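Next up is a structure, given as structure tokens.
Here the complex is missing a single protein chain, while all its other protein chains stay put.
For reference, chains read A, B and C in written order, and residue numbers begin at 1 within each chain.
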Amino acid sequence: MEGLEQLGTYLVLDILPSIRWFVPEIILFAGFTLAIFADLTTDKPGATRSAWVALGSLVAALAATIAGMGAALPEGLGGLSLFRGAVVFDPLANFFKVLFLVATILVVILILRSRDFGLRKMGELHALLLVVAAGLCLMASSTHLLLLYLSLEMVSYVSYVLVGYVKEDRRASEAGLKYVLFGSVSSGAMIFGLSILYGLTGEMNLTKIGAALAVSPGTEPAVLVASFLVMAGIGYKIAAVPFHFWCPDVYEGAPTPLTAFLSVAPKAAGFAMLARVTIHLFGQAGSLLAIDWPLVMAVFSALTMTLGNVIAVQQSNVKRLLAYSSIAHAGYLLMGLACVDRATGTLSERGLFGVLFYLVVYLFMNLGAFAVVIALREKVSDEEEIDSYRGIGPRAPLLGVAMAIFLFSLTGLPPLAGFVGKFFLFAAVIEAELYWLAVVGILNSVISLYYYARILKAMYLERVDETGEAPPLRLAPSHSVLLVVLAAPTVLLGIFWAPLAGLVQRSVGFLF
Amino acid sequence: MATNMPADMVTSLVLILLLPLAGFAIQMFFGTRLPRKGDWLSTGLIGISLVLGIVMFIRTLGVFDAGYARQVHWPWIDIGGFRVGMGILFDNLTAVMLMVVGIVSFLVHLFSIGYLHGDVRYSRYFGYLGIFSFSMLGLVLCDNLLALYVFWELVGLSSYLLIGHWFEKKSASDAAKKAFLTTRIGDVGMFIGIMILYAKLGTFRFDEIFAAVADGEIGGSLLTWAGVGLFCGAIGKSAQFPLHVWLPDAMEGPTPVSALIHAATMVAAGVYMVGRLFLLFTPEALLVIAYIGLITAVMAASIAIVQTDIKKALAYSTISQLGYMITALGVGGYTAGLFHLMTHAFFKALLFLGSGSVIHAVHSQEMPDMGGLRKKMPVTFWTFLVATLAISGVPGLSGFFSKDMILGASLAFGMEHSSHLIIFLLLLVTAGVTAFYMFRVVFLTFLGRPRDEERYAHAHESPAVMTIPLTVLAVLAVGSAWGGWFQALVVKPELGQYRTAAVAPAVPGGEHGEAHAGEHHEAVHDETTIPDALHADPEGHETHVAGGDHADHGAAHRAHQIAMITSILAAGLGILLAWLFYGRRLFSAETVRRRLAAVHLLLSKKYYFDEIYAVGVVGTTLWVSRAARAFDTHVVDGAVNGTAWRARGFSWFIGLFDNTVIDGMVNGVAGTVTAWGRQFRRIQTGKIQNYLLGLVAVALILAFVRLVRGF
Amino acid sequence: MTGHVLSWTTFFPLIGMAVILAMPRNRPNLIKWTAAAASAVPLVLSVWIFVNFDRGEAGLQFVERVPWIRAFNIEYFMGIDGLSVPMVILTALLSFLCMFASWNINKMVKGYFALFLLLETGMMGVFCALDFFLFFVFWEVMLLPMYFLIGIWGGPRREYAAIKFFLYTLLGSVLMLLSMIALYLMHDPHTFDMTRLWTEYGVYGRTFQLIVYVALFIGFAIKVPVFPFHTWLPDAHVEAPTAISVILAGVLLKMGIYGMLRISYPILPVATVYFAYGLAVLGVINILYGALCAMAQKDLKKLVAYSSISHMGYCLLGMAALTPAGMNGAVLQMFNHGTTTAMLFLLVGVIYDRAHHRDIEGFGGLATQMPVYTGIVTVAFFASLGLPGLSGFISEALVFLGAFPVFQTLTIIAVIGIVLTAGYILWTLQRMFLGTLNEKYKSLPDINGRELFTLVPLAIIVIVLGVWPMPVLDLMRRSLGWIAEMAQRV
Partner (left out) sequence: MIPLQGYLVIAAVLFVLGLFCVMTRRNAVTILMGIELILNSANVNFIAFARYCAPDIQGHVFAIFVIIMAAAEAAIALAIVLNLYKRINSIDVDEVDMMRG
């Protein structure tokens, strides 16, 4: 295994040798084309052929990634820097790829069952989803300024189209417009930031930039402005406060399965990119503390959490409520990234561990909650108001119990997975001595209970008719399976999470 | 005192104690199913325990030793740092008290069979009598403070149950509640006293406490506070001033109950306690006891004069006589006080049962409805007359001996400390007043012309089951004091018996020059206000105390003579006045009442104690509790929205807070969160321009703060 | 079986829950009997524990230790000592009796009993857990079922009461979460194992101890409840169904104090001694404030709720004294209050089932109509009043005698509390039971067999412990002595 040069713990490979490590993304792109062909070959409305192609390629990519994780790297090497330092192949990237692929698979299944899309041609939808998946994988692994921008834009542009996919729905197109405009401005700001970084160091690779910055004193103000602008781009993706304004309207307007997808996968990718930037760009000891990174991140986190929770309390529309709830969870995740290890001055290992762990747990419980919303849209009514959920609990026991598990896990109650995730985040915050942030965090958890419990109150506590029991709701078997598939890990990971902890530790350990 | 009680004595004493309890248990569960509803069972059980009591009493008479005492002690609670035992202490005083409680309780059981015939809760009544006897006997037998407190409260419980026997009447249930709560206030003081002693000495047992006092481990103001604390219990239970208000209301209970509890036994518990813990009280404490007793005696006697209800009159006379006993103990007349307790128990029980038989016959408690019943109810009349003679202190009867001893003790005390001579004088006056109001009752009920023809017509003598107890009590009222056996057996204890530490207590100023080797109470204090005459005992024939001081003997004897003469004079004067007013009607009570209208009103209104307490104590407590509830719901919780309670104008205290100022701490917090939510929600206007504006604005603010603070 | 007696006691109800969930919905009686059986087993096991518990041993017994998450050395560490045995027995007994008290639940029967068994597992777990993480998980597991049990089967304002209960307790427990993590991180090989937290208490600085103590205290104080945090209790009690308020008052209130004795006292000795006086003051406030509020209540259940606040005040006072008598008095008071209040709430349930209202003024003269019921009520009332001969008195006396040497004036003020308690209890007794019977209740049936079955065992315990308290005191005295001694290490 020869490489061009050794960049930190990464071995830089030339273009051709890198292809071998780039298989998952290639499969996805192939899948994209296949899906379009599949769709062209049938004109039956509602045909699911393209869906199966999409699923096939996603599973193949997943298999490839897992195989890649197994491949033994030469000792001493943290990872490989492919295509001369553009993209990186390391346990962290692989972890996120697995996360994105699983999320996309689940969303495709959700789309199969949902009534949101009516009987229009679905081919493009599945194809675009594959492109987004590929884009997400790139976001997680790019360490080159250009790749950062390209992967972000790939995901964003496709998402704009997906949000506005249902052309007839006025709210969808309105959401699409808002998403486009807000997204473009943010990414524009990001590029401007990247240009400054490039200007300061003349390098495009994050690690090289980091090394150059450490050497050149007096660049702090410029770096600060640059990082703010980059933060604009990433902040928009993870919907952190002041960049969250698009989030509620887009989540409400977009078709529910896509809202679910947006609330999980791109947000995780945003965190992957943020982690990637902080690790590589500010890898050197003390560089984070120089720009007072913990305070900045902590303020962002506190703002995002509090705003998300406080407005969510006021919501009566379930999708908007889950939108603000996802903003709040972005706040909790930011807590992890605010933790800087006092000794080494770099991002604290426990913080990153907490973020990764929480993202996995968040994937299951959030998708679960959206799955219940979708199932209810099937059975009850298009109405998305909480009051329309009145008395559902007793009528659909599996649905009610699943929703209870997801919502209480989102609140962070043991013995569910949400608690363990929050536990790790709080442990990191306390270890990093950001006590005030920890207190803000727990108060937010308490506030969050109020609006999650409101949904359950509507489902269980409020009785629609005092007379007899309303007719029980029969769920479609695939919905039940899907709910169990999502609920099981939420509970299991709350009780026995050693394997997941091991996986996350392996994907984080090599950095520290 | 090691546990040196022989086995047979232990079994009989435990039997005496548990039989009434067994009666209670059986009555409670199976009472109604027993033939005659189980009255024979309860009476039988208390009878057996009385017989055993008599046997024990004869045993102590046989031994005839003032210092005779047997004790047995078992461990009860042992948790390392805290050890408590239960035990029985049997000495002469206990023997006498067993006799008193046994006899009166048994006779009341008998009397109740007749009096409560056909009552709706007949068996439960006898059950309650059972648990009362058990608690009273327990109180008398126990050997430590904690057990004393336990039985103390159980006696309170039984009096609550018995007073509230006819709970359909609101006045009865009110009286029961009032009795329990008033005595409970006294019990608070008592428990504080127990806590002080336990905290200092680490034990509850009487003998160990006396030993500690003797060794000087505890003294001065702390011991005084403990003494006063314990005495609070007595104030509550023995209806002394200021906690006496419950006893007159307790007359709501059936008359046999009044006889048993509110005349003979329970109210005497306070006196018994002061007697049992006599060595504990420092001179200052004794002084407090004396004056509380005095005030009670005088006040109660004055009220008794104007009472029209026969039971209320007897109730106030009981309070007055209790005041007598407490004063006696206060001035150091240990034997005198307890002797009066015994004699009073008999003749006061007789008076109550007598009044019960009258009420049973006339079906009214108001004396104006009675009159001239002598011919209709001869036995009741003669027994009632005997009791009245006894209580008035007519020579020869039991009352005379005990009351005379008290007057003698108070006179001796008065002669020693001239400033306290007033005690003797007031007691003397009270003796006269007692004679006056007792004979007033006799004249109004039994002599003179019947005032209510219809009631008089069908008045009849009570059945045998009621008259037998009367006659027995009459005999006791007359003869119980003869032979001076009591004075010989029940003698004032001396600290010396309990001193364990070999060395004399490290008391500044050392032994008093002229005092004999005999240890004196006040040896423990240096600057006592009362020189050591305290121990002088008017009876003069301190046969047993080692080395009584002969010099004072003469003074005590002289005081005794004067007291006897003056008491006979006072009694005679009282009887004469009563005869003049109500016998020969030479002076008309009516004119006196009109001329002294103000005084009469004051007395008939019982010095307005009830009204003061109703407004003062009860009123303020209820107001504070309503304020606490309002505070809880509105300020701490804010559950009720503002308008509701302002509209009701609940109370000025809450009215001060406008609900916009305080929305309740708890719901206020929840309120602020939702308020924020409404504000933040408005910035999400849905317009793209505002979003971008928001983005840039917040970004700029953060950047600006960061730049200014950062570099 | 006997090897893992604690695990069986804790998790058998969970098995029962699973069985009930599998049952058909239309067989309520079958469900009820299975639930009763599922809660009978822990009762039998707890009696077995009571018999086999070594009174002489102050340390932990029946210990079960299995690594749960090795990476963060979190262990499944269960064990009990003198402090937890009475609580385990109380939980098992009350849960078993409450099964029968909820016999006339007719709505969503399966859900009710499943949640109830889950609640029992949560409670039992709290008293047996010795790993702080495990303790916290069990602590929170209790919240879920309680929310639904109050929320679905409660009275008219059940939603408000349920969410208020949940928010309060959650606020307390998240503060506990922070303290738990802070303690976890302070130790070199990070650990949750309480025994190591006890022994290596030297690791914490003074200010650290004070801050963590306050955070933990707020968490536990909300559960006790202590004065400013108590406003959830009356609402939760009034709206909860009978069986649930019995469990709420009988067991859940004790967890606050159990938590402080198990965690705050041994781990943070400097802070414990520092705040002892403050705790005593709060205890006295609880006593008087609870009694005063109770006196002004119109609703019988609210009155009993406030009386619970008053009674828990005694525990606080006893605990703050740190003397053997005080500590033993506090824990005995927890047990006695558990049995007495359980009786009171069951009795309120009995009268509510018949008259369908709980307004004290609305009744009158019930003694003539329902003599047996009145008898049991009198026993329960006088036990909570602290009448000697019943269990209430022993624990109150121990608390006072234990606290007096340490806080003279406070104890004297507290003793006044017994008069206030007597006041409101006798007043209620008079308004409801004495006086003339109003015609509306001419036909009220007296107490029936099932209700008697739930009440008589408790009455027997109250009377027996009043006369001979050693069986329970013997259990706890060595462990409490050990905790008191640990709490006073410098």
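Methods note: contacts are C-beta pairs under 8 Å (C-beta built on N, C-alpha and C of every residue); 3 or more make two chains touch, one makes a residue touch a chain.
For clarity, every value in this text was computed on a predicted model and none was experimentally measured.
Although one chain is omitted from the display, it touches the following shown chains in the full assembly: A, B. Remark: the omitted chain is touched by one listed residue; of B:11, B:171, B:308 or B:685 this is B:685. For the chain left out of this panel, the touching residue among A:34, A:185 or A:447 is A:185. The chain that is not drawn here is touched, among residues A:157, A:282 or A:408, by A:157.
When the missing chain is restored to the complex, the residue among A:34, A:122, A:194 or A:455 that touches it is A:194. Residues of chain B that touch the chain left out of view are 681-682, 684-689, 692-693, 696. Touching the omitted chain from chain A are residues 145-146, 149-150, 153, 157, 160-161, 164, 167, 170-171, 173-178, 180-181, 184-185, 188-189, 191-192, 194-196, 198-199, 202, 204, 248-249, 252-253, 314-315, 320.
In the analysis below, only the chains that are shown with their structure count from here on.
Chain A and chain C, compared by their mean Cα positions, are separated by 44 Å. Among the residues of chain A, those in touch with two or more other chains are 450. On chain A, the positions that touch chain C within their shared complex are 394, 404, 408, 411, 413-415, 419, 423, 426-427, 430-431, 438-439, 442-443, 445-446, 449-450, 453, 457, 460-462, 496-498, 501-502, 505.
Put simply, chain A touches chain B in their complex at residues 177-178, 181-182, 185-186, 220-221, 224-225, 228, 232, 241-243, 245-246, 248-249, 291-292, 296, 299, 307, 310-314, 447, 450.
Within the complex formed with chain C, the residues of chain B that make contact are 28, 76-82, 146, 149-151, 153-154, 157, 160, 164, 167-168, 170, 172-174, 176-177, 180-181, 184-185, 187-188, 191-192, 195-196, 198-199, 621-622, 624-626, 628-629, 632, 636-637, 639, 665-666, 670.
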